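Here the structure is laid out as structure tokens; the discussion comes afterwards.
Omission of a single protein chain aside, the complex is shown with its protein chains in their original locations.
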Amino acid sequence: MVLTLQHLANLTEGKILRGDPAESFSGISSLDFAKRTEISFLGNGKYHALFHETKAGAVLVSADHPCGPADTALVQVENPTLSFSKVIDFFHASKKSFVPSIHPTSFIDTSVQLDPSKVCIHAGVVILAGAIIGDGTEIFPNAFIGENSRIGNDCVIHANVSVREECVIGDRCILQPGVVIGSDGYGYQFSQGKHVKIPQLGIVEIGNDVEIGANTCIDRARFGKTLIGDGTKIDNLVQIGHNVEIGRHCIIIALTGIAGSSKLGNYVTVAAQAGIAGHLTIGDKAVLASRTGVTHDLEGGITYLGNPAQPIREELKLEALRRRLPRLFDEVKAIIKSQERPSS
Amino acid sequence: MVLTLQHLANLTEGKILRGDPAESFSGISSLDFAKRTEISFLGNGKYHALFHETKAGAVLVSADHPCGPADTALVQVENPTLSFSKVIDFFHASKKSFVPSIHPTSFIDTSVQLDPSKVCIHAGVVILAGAIIGDGTEIFPNAFIGENSRIGNDCVIHANVSVREECVIGDRCILQPGVVIGSDGYGYQFSQGKHVKIPQLGIVEIGNDVEIGANTCIDRARFGKTLIGDGTKIDNLVQIGHNVEIGRHCIIIALTGIAGSSKLGNYVTVAAQAGIAGHLTIGDKAVLASRTGVTHDLEGGITYLGNPAQPIREELKLEALRRRLPRLFDEVKAIIKSQERPSS
Partner (left out) sequence: MVLTLQHLANLTEGKILRGDPAESFSGISSLDFAKRTEISFLGNGKYHALFHETKAGAVLVSADHPCGPADTALVQVENPTLSFSKVIDFFHASKKSFVPSIHPTSFIDTSVQLDPSKVCIHAGVVILAGAIIGDGTEIFPNAFIGENSRIGNDCVIHANVSVREECVIGDRCILQPGVVIGSDGYGYQFSQGKHVKIPQLGIVEIGNDVEIGANTCIDRARFGKTLIGDGTKIDNLVQIGHNVEIGRHCIIIALTGIAGSSKLGNYVTVAAQAGIAGHLTIGDKAVLASRTGVTHDLEGGITYLGNPAQPIREELKLEALRRRLPRLFDEVKAIIKSQERPSS
């Protein structure tokens, strides 16, 4: 899989500024890691230093680019970052492991609905009775799909993922390794000195174009559904409790926990290690900074920080004042001392 | 699997207030999700609004209930929540996947002790030499049970769980998918510029009626045992360090970490994202609010908050004062200004 400089210019609708149109390249990388046989891009002024030291064979640049190393071929394009995506697609397409096939060491119940000519089921995968696997979906080794669960079209289910029974996953979803979908919600009733398990009879329903990070867990509802809306992207090691409802196109970063029955609107951003207590509502386009702790409903469209959460400007002000506490204590001490002084 | 209204009344020892005794229902749900063919319950006054809009075919209500939708059958019982558990059991029992069997794609060492007529071992499960699996236990696909580990009776070990060697799990335990039991404790000795691994030779011992959430990790002891007491329930993505001892009937919520050798009494509650440093003791019935950080021993029977933890009332008072810092700074500024004013 190679691309000549001329092909690169054609692919990106760019102009060769420097270099041999016949020189060929076999891959892509960032400016700092690229080798002589690889293509890179200069997408941002802050990478000029890396550009001057790059060993890349060819670099996509914009109109106002610096010269860079003399032996590096240059192709000028309007937006190097966007154009580079086309180059990525070119090389990436050749790397896909999807080959329609069902590995003989996988176990697929006879009642499972799938088209063997249109799915790729790797070794050791187990799919139980009544499940449905959509066309174009690839399931990596040792993943598990429970009874009656439905996986949409063109999904990628990575190794050692567990999707428990009755859950629904839309089209074009990606589940990174170790993801757990449909674990029991955490619900107990305290009775006669013991925590008695409350059956968790609902499911998890995930929309289209959702990605879920490695070892993230999404609990099934007590009744009804835990919902993840279309286009939402969840990072690694996130905990989503039972009956949570997350809207469309949300961003939830690593090590965040969302407790049972809370509802997030659309386009909500939750940064890393945040926590949202149960039964709360977060409005559309709210942004929670890292480590924010939410204990009451939050209006949309506002950026929050702190524990408990408040608008970020107020929290930053309080933090600034906290750092000035030593001076404040000194000032108050001085005032008291001045008062104690016998008046002359 | 259906239940007529008359059967429902018999099952719950209730009285039909409205509806055709012969009408039949095929499932259960909450008021907001229930369909015409499903049974629900009104367990709490705050759900009156949902009750008025429910599409459930039948609802369990208490004596002082409102009327609800005219076409919804009603059965009056003393305690709708408790009675509904019987209905759940009725439908849930039919959903169990337990069928005594050993799947041909599982691998079970010949020295493993189990009664093939009384366990359910799914596809891809691996059980190594010397392990013991109790009667009535179900092990889901691709789970792993290490050498000489013992799983009690009537347990459910979900998909992709790893129980390493020599560990002991009691009766009626539930391990959600991805749980890791018996990973090495985190112990190193710094010597000649390197962290040298200290062998972790102990085990994990888990009592009866314990549930452990998805992707939670419990490390094996250096020597002796990491202990989880009877009836304790642990949520998803919790980290339990080596030689930790947790008493009976504790509650440990998601993303909490408990460092090595700490001891929790009985009936301790640890809310989400809390952290407990190593070698500490937490008394019976202590409650740690979310995100509490514990760095010293805590007396039982008290609710704590903050980092480092203190009784919740004191921490809430400090937080309230923190929020009033802007005014305090202004007041002190004004005092200083008034003092600087030349006295008339």
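We call the chains A and B, going by the order they appear; numbering starts again at 1 in every chain.
In this text, a contact is a pair of C-beta atoms (placed from the backbone, for glycine too) under 8 Å apart; a residue touches a chain by one contact, two chains touch by 3 or more.
Predicted model only: the values in this text are computed from it and were never measured.
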Who touches the missing chain here, A:Gly178, A:Gly224 or A:Gly283?
-> A:Gly178
Check each of A:Leu201, A:Ile253, A:Val270 or A:Val287 against the chain that is not shown and name the one that touches it.
-> A:Ile253
Candidates B:Leu74, B:Cys120, B:Ile151 or B:Leu255 - the one touching the absent chain | B:Leu255
Check the options A:Ile132, A:Ile198, A:Ala214 or A:Ile302 and report the residue that touches the missing chain.
-> A:Ala214
In the full complex, which residues of chain A touch the absent chain?
-> 28-30, 32-34, 85, 88-89, 91-92, 97, 103, 105, 122-124, 140-142, 158-160, 174, 176-178, 209, 211, 213-215, 231, 233, 235-237, 249, 251, 253-255, 272-273, 290-291, 319, 322-323, 325-326, 328-329, 332, 335-336, 339
Contact set of chain B toward the excluded chain (per top definition) | 105, 107, 124, 126, 128, 142, 144, 146-147, 160-162, 164-165, 178, 180, 183-184, 186, 188, 193-195, 197, 199, 201-202, 215, 217, 219, 222-225, 237, 239, 241, 255, 257, 259, 273, 275, 277, 293, 307-308, 317-318, 321-322, 324, 328, 331-332, 335, 338
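Convention: only the chains that are shown with their structure count from here on.
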Taking each chain's mean CA coordinate, chain A and chain B are separated, in whole Å, by 26
